[in-house]
Every structure is written in C-alpha cells, then in structure tokens.
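With one protein chain withheld, the remaining protein chains of the complex are depicted in position.
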Amino acid sequence: MAAPAHTGHIGSLKLYLGIWGLLLLLTFTTVMVAFVDLGPFNIVVALVIATIKGSLVALFFMHLRESSKMTMIVAVASLFWLFILLSLTMTDYVSRAWSTRLH
Amino acid sequence: MATSDIQIAEHALQHHFADMEQQRETASFGMWAFLLTEVMFFGGMFCAYLVYRAAYYQAFVQGSQRMDLLAGAVNTAVLICSSLTMALAVRAAKMGKSKTVVTFLLITILFAFAFLVIKGFEYHGHWVDHQFPGPNFHFEPLKGPAVDPLHTEIFFSLYWVMTGLHALHVIVGIMLITWLVTVILRGRVSAHYYNPVDTVGLYWHFVDLVWIYLFPLFYLISKQHGS
Amino acid sequence: MATAVQTVERENYLNSNYGIKSWLLTTDHKRIAMLYLVSITAMFWIGGFFAMMIRLNLLTPSGELVTADTYNKLFSMHGIIMVFFFLIPSVPAVIGNFVIPLMVGAKDLAFPRVNLLSWYVYMLGACVELTAMVTGGVDTGWTFYTPFSTTYSNTHVIGAALGIFIAGFSSILTGLNFIVTIHRMRAPGMTWRRLPLFCWSNYAAALIMVLGTPVIAITLLLVAVERGLGIGIFNPQLGGDPLLFQHLFWFYSHPAVYIMILPGMGVISEIVTCFSRKRVFGYEFVALASIAIAVLGFLVWAHHMFVAGISVYAALVFSMLSYLVAIPSAVKVFNWTATMYKGSIRYDTPMLYAFGFIGLFTMGGLTGIFLATLGIDVHVHDTYFVVAHFHYVMVGGMVMAYMAGLHFWWPKITGRMYPEGWAKLSALLVFVGFNTTFFPQFVLGYMGMPRRYHAYPPEFQVLNVLSTAGASILAVGYVLPMIYFLWSLRYGEPAPPNPWNAVGLEWMTPSPPPTHNFDETPVVTWEAYDYEHQPQEEVTVGH
Partner (left out) sequence: MWINFPLFPQRASAMAWQVDGLFFLLLAVSGFFTLLIFVLIFVFSVKYRRSVHPHPVQIEGSLPLEMAWTLIPLGICMIFFAWGSLIYFQEARPPQDAMQIWVVGKQWMWKFEHETGQREIDQLHIPVNRDVKLVMSSQDVVHSFFVPAFRIKQDVLPGRYTQTWFRATKVGSYQLFCSQYCGTNHSQMIGEIIVMDPMAYQAWLGLGGASGSLPANGRQVFQQMGCASCHRSHGQGTGPDLAGMFGKPVQLSDGRTVVADEDYVRNAILNPGAQTVAGYKPIMPSFQGQVSEDNLDALVAYIKSLAQPQPNATSQMQ
C-alpha cells in the first residue's frame, strides 16, 4: 500500500506566492518595455520575458523542478520539435530572397 | 480518516497498475505527453504567425495598435492568478484538505470566467469595428504608413484563430475543473489519490503558458510607433 | 500450458463476456484491437474499391469509365481513406494494441478508457469522412493543396478535412497510450534492452503521432476555417502564402509515412527472428534506427516541395537531410538479412510476407533516394514514379508487414490456425500482383506521365494496361485472406499457445489470452529473441 511519503513534495505557500508576485511583476515589465523603442530588440525582450514567465510556471506551478528526468525530457522535446518546425520552415522564407540576388 | 483515505485509494487503483505510485506517475506522464501534442498544435499557428510577421511587419504593427492593451494585460494577470489558485489547489490536495481544494478550484473557475468575459468584450469591440476577417473586414490604420488591408486581415485572422482556440482551451478547462469539483465532493480524492487534481492542474497551467506567449505577440508589437 | 489447448471452456478475452455492449463498452486492449480490426478492414475495402475504379478507368488513354470529376474524387478518396483511415491505424491500432501490453508483460495499456475513446474518435472521424464522401465526395487529392482546396474546389472539402481532423485525435490518443505504456507499464526485468523490437518501432511511431498529428490537425482546421469564413492565411489573393500550407502539411505528412512503415518494420523484426530461430543481428542498431528514423523524419519534409517554389538553399538543406533518414532504414534491411545468416529458416506464411517486405521495401526505399536527389526529383516529381515509390513502401512494405503480422499473431488473437496452403498462395499472389501493378509505374513515371491524370497520351497505354492487370491479381491476393481468416474462425484448427515456438511474453499466454493477460505479472530474466534457450521441438499444427 502506498505510503504517504509517495504522494510527492509539497511546496511551501511562500514559494507559490513569491512566484505569483514575480509573474505579475514581469507582466508589468513587459508592458512597460514595449513602450521603449529598442528597435529590433523589442521582440527579443518581449520573448525573453515571456520565456522566463513560462519557465517559472513550468518549473514551479507544474512542478517540473521536482519531476522525473523523463518528464523533463518530454518538456524539452516539446521545445525542440517546435524549434524544428519554426527554424526549418524559416530556412525557406529567409533564403528565398537570397536566390534573387544571384541573378 | 486515515483508513477511509486508504479505502479511497484502493478503490481508485485500476486493475492494471501494480501500485498507487505507478498509477500516479503514469497519469502525470500521460498528461505531459498530451501537453507535448498541445505545444505542437499551437506550434503550427505560431509558425504561421512567424512567417507573416516577418513578411508583413508594418501591417502587424498597425493591427497590434488596435488591440486593447489594458484588457490584454489584465487578462494576463487574471490567468496568472488562476494559475496560482490552481497550484494552491493541487498543494491542498496533496495535503488531503478536500474543502480547501474545492475552494481554490472554485476561485480558479471564477478567474477563468473573468478571463472569458474580458476576452468577450474585446472580441465584441473588434467585431463592431469590422476587424473580423472575411467579406466585412475593414481596417483604418491609426497611424503610420499605409499598409495593404489584406495583410492586416491576416494579422486579425491569426489573432482570432489563435486566441479563439486558446479561449476554447479555457472553456474546456472550466469544464474539467467543474468535473473535478464534483469528483472531490463525492469524496473520490484523498491525499493518497489526487491524480485528477494533478493532471487537470497541469492542463490549466499550460493554458496559462500559451497566453503568456500570445500576449506579447499580439498586444505588444512595437507600441512606440503608435504613441 | 499445453493442456490449455484441450480445455475448450477456458476463460479468455473472447468468451469472458457476450453481447454487443460487452464489446462496445470494453476497455480490454485486445477487444479494442478487434474493434479496430473490423473498422479498418471495412475502410480498406472501401479504399480498395476506389483503387480498382482508378485502375479500370486508366485502361484506356481517354479514361472512358468515369468522368474527370469522378476520377478526381476517386483518387482523392482513395488517398484519404487509405492513408488516414487504414495505413496509420493498421499495425499500431490493431496488432500493436493487441500485442504491446502482452509483450511488455502488462495487464493493459496505461489508459484503457482513453484507448476505447480513441476507437470512438476514429469511428466518428470515419463517419464524418464517409458522410462527406457519400454526399458528394471531395476532389482535392489527399494533399488538400491550397488555394484549390480553400477557394476553387466545389466539393465537400470542409467535411473531409474535419473527418481527418477528428481521426487525427484518435491517432494522437493511441500514440500517447503507447508511449506511456512502454515507459511505465513494463514488467519487472523488462528493461529497454530487452524490449522486443516491435515495441521499439511502435514507440518511435507513437512519438511521431504525438508530435506531428497536431500540426496536420491545425493545418486542416485552418483550411476549413479559411474555406468557411473566407479568410486568407493560405490564399495568395488575400495575401497568404500557399507554400506555408505545404510546409505545415508535409511537416506532418512526411513523418506520417514513418508512422505507417515503422510499426511494419517492428513486425518484420519479430518474424525474421522467429522463423530463423535466431536473435536479431545488432539489436541496438535496429532499435536505435527506429528512433533515428522518427527524429530525422521530422527534418526532411520539404523534399516534397523541391519544385514548389521554395528557396534553392532550403532545398539543399532538405535534400541533404533526406539522405540521412535513408541510412537507418538501410541499416535495418542489412540487419534483417544478416539475421538470416546461419539461421534455421522455415517458410511459413508470415516469413514469406517478410521476404516480400524486405525486397519491396528495399526497392521502395532506394527509389526514395532518387526523389531526394535534387536533379532527378525535378524530373520525376509528381509523376507516376512517385506513385510507384510510395506504393512500394506503403503497400509493398506496410501492407505486406500488416498481412505478415496478422498471420503471425492470428493464432494468438483468435485461438485458431489459418489454412497454411491457401495463405501461401495468397502471399504469392500479393507479391506477383503487386509487382505487376506498380513496377510499370516506375517506367511510366520516368517517361513523364504525371500523377492524378484522368486521361493520358496513348503511348502510355501498354504499361497502364499491365498495371491494371496486376491490380486484379493483387485484389484476388487480398480477397483470399479475408475468406480464409473468416473461415478459420469457425473451422480452423485450435491453436496452441505458441504455434511458432517463438519467444516473447505474448507467446507465454494461452491462445487466445485471458482478459487480464497474465495471472501473475511475469518477471523477465532473458534478452529479447533468446532463441538459444528456447526448446527446439517442432510444433506441427497447421501443416
């Protein structure tokens, strides 16, 4: 019979509230940064902040931090395949302009 | 109390699992694998977004200026709050506090509805302004260079499809949480068996995660050009 | 266990419960496999009927049997049914569903109710698809290229796309179940290195199902939305890019061919070892080749688009990567061949099909190299060369493997032996018929006959007639098993638990297995394909 010890780690209330505060703060930051002209870096900053927020949600709220190695692999795999889809599709779009330069 | 907990757990152990631990890990792993599918599901649309944003950047800037930034930001906060309450619900479930779980789940549902209501007002605004793709689409840029309205229409197509499918996920989430509440009220969940809370929680956090990306991609494209 | 054969009344998954409800509400993976078997067989005959109509129409250059519109609908529906409703669920959902839990020593798949749900989702998808077909059909080809599908076609594109969308979720659920089962439900001692190769290859296929299917789902959803609401994501007249559709479509649909072939490869690994009575040559390489195919398979999709107007540099990258995915397939073929070296080979029907598979898959795979080669692909792309190539892989490969697996596990599934003589005859007919049908199409393709042509220039007629003649032999080859399998259900000899004297946990259960598979969870202490320690005596049932 399963012992209570098997029921998984219980995170502290403080931690959850702290992550929550951090997420709200980051949301505020990303909105503010959007009004500053950083040229092409606006999107970079926005995506970096979104990725930090996403990682916080995954690591703490979804308990990825204390999950099995297999679960981590699944999470990383999702990003890897998304990367394949986006990057290989973009190889076509980005380099289409190159071919015209050759003429 | 402890014995009834174990009885609940015995009842919940399906015949093909060796023990509760295997069953719990299997359920959680299954949900993660499902989220893998979900990532790719939204991934196809993110791919389309990337391609057209690169091609029609100005149109995307101008489309983005028509987004209600305040509503988007508030909605982001609302979903983050709902994520917190969901995380707390899972935490309470692990501790076996059924009543607290139900309370947090109900608050989560409230946040979810709040999100949908705000989103609904936004949708209504876009609809009234003819910013719904199709024959009635009409777009006047606020500021900046003239762009092909067809390209802003693509921006709005992606906006409606992506946020629409996200909203659909929110609705499914509400249904799942409601189901969860009934399951808990019927006393089927205990500190020994909280798989349903755990897996629904994972799903709900994923819904939040998608929005965390949708928000900057639609609401925050180069605000400074418009202000 | 040998006494189990005589005990007719022994409880098994077939007689444990009776009535239609006990089938429609079952969560037993073996019964769900049977539900799938019946459904996909029906779909196979529907798709096969379309194929026969296509071949008959092509007897004459002017295509007199049906009109151009009907012909277009025929090949579209043939493709849709065969790809999405037969090939993709074939080995995984029928044989995999039945055998994988037995092979890993589990009492069921990880999520039995999800498994049943996947069948219902499949049936819903099939019903939507068939409704779309009965009420007028669809003429876009199974590829749904835009803007033809979104704007110009006058047929039931939305219904057809929706059917595939729904069926996609059935495939995702099956894939999920396999992945989780193979990770979490293995019996004690069943390490990854002891896992039968059939599980490895289904695991690899399941990865593709989970990762690729959602992309086709969203793509077809966008097509349906675009057609319904008039938005322009893929429509150039509205600022969209039709090539984006092709990218998203092939991102799934190229790996999808590995969903179809990988489980077939798994079947062949089981059969070649069993009938050679040998451990598989280079176990690790065969196992990892499956995973390599699944991963590399995602990097090559744009080789379907070399002449579609993509950038030449992207074409270069995709061509290079396409060669890479050919290598693990070659490794598998070499390893199977080497497995037979110094074996002790018997020619039962499954082995005959396996021979056919290896030969035809080799030809199908090697002609794939022609298509990966940029300069040659420009000429043969969208011709009958491509049609021949993928039928060599899908029919010569996958359907052969499916037939091989069905014969191999039929005694386990039904508890009855099939008639060996008839089965051998049908294997021969399938092999001869198949080659007569599809080899001429390679020649036609290089000569330049484009695919999806309702009528064609007269100089192509001789080869087309030959192809149609072959198709009729092939049809007989497929009808025969249908008859003798049904016959064997009633009149076949009762099967012993292990008619092939094979190793593997599934052969340690009685035939047919009891509902809970194993009375006690087995503990595995031996390697996969441990034929060295398997008793040698011949079991002569069925000869």
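Of note:
First chain written, first letter: the chains are A, B and C, and each begins at residue 1.
Basically, a contact is a pair of C-beta atoms (placed from the backbone, for glycine too) under 8 Å apart; a residue touches a chain by one contact, two chains touch by 3 or more.
Everything quoted here is computed from the prediction, not taken from an experiment.
Taking the complete complex into account, C:I369 is the one of C:A42, C:I369 or C:V432 that touches the chain left out.
Of the candidate positions C:D382, C:E420 or C:E493, contact with the hidden chain is made by C:D382.
The missing chain, though absent from the display, is touched by one residue of C:I291, C:L428 or C:M447; that residue is C:M447. The missing chain, though absent from the display, is touched by one residue of C:S22, C:T191 or C:S344; that residue is C:S344. Where chain C meets the omitted chain, the residues involved are 63, 68-69, 72, 139-141, 143, 145, 147-148, 151-153, 236-237, 239, 241-243, 276-279, 281-285, 306-309, 312, 315-316, 319-320, 323-324, 326-327, 330-331, 333-335, 337-338, 340-347, 355, 358-359, 362-363, 366-367, 369-370, 372-379, 381-383, 443, 446-448, 450-459, 461-462, 531-532, 536. For chain B, the residues in touch with the chain missing from this view are 55-56, 58-59, 145-148, 150-151.
Simple rule for what comes next: only the chains that are shown with their structure count from here on.
If each chain is drawn as a node and touching chains are joined, the picture has every node linked to every other. Contact tally for A-C versus B-C: the pair with more C-beta pairs in contact is B-C. Averaging Cα coordinates per chain places chain A and chain B 15 Å apart. The multi-chain contact residues of chain A, meaning those touching 2 or more other chains, are 70, 77, 81, 85, 89, 93-94. Among all residues of chain B, those that touch two or more other chains are 25, 29, 33, 36, 40, 43-44, 47, 51, 55.
Chain A makes touch with chain C in their complex at residues 70, 77, 81, 84-85, 88-89, 91-96, 98-99. Put simply, chain C touches chain A in their complex at residues 183, 211, 215, 243-244, 247-248, 251, 298-299, 301-302, 310-314, 317-318. Across the complex, chain A is touched by residues 6, 9-10, 19-21, 24-25, 28-29, 32-33, 35-36, 39-40, 43-44, 46-47, 50-51, 54-55, 69, 73, 76-77, 80-81, 83-84, 86-88, 91, 94-95, 191-192, 194, 201-202, 205-206, 208-209, 212-213, 215-217, 220-225, 227 of chain B.
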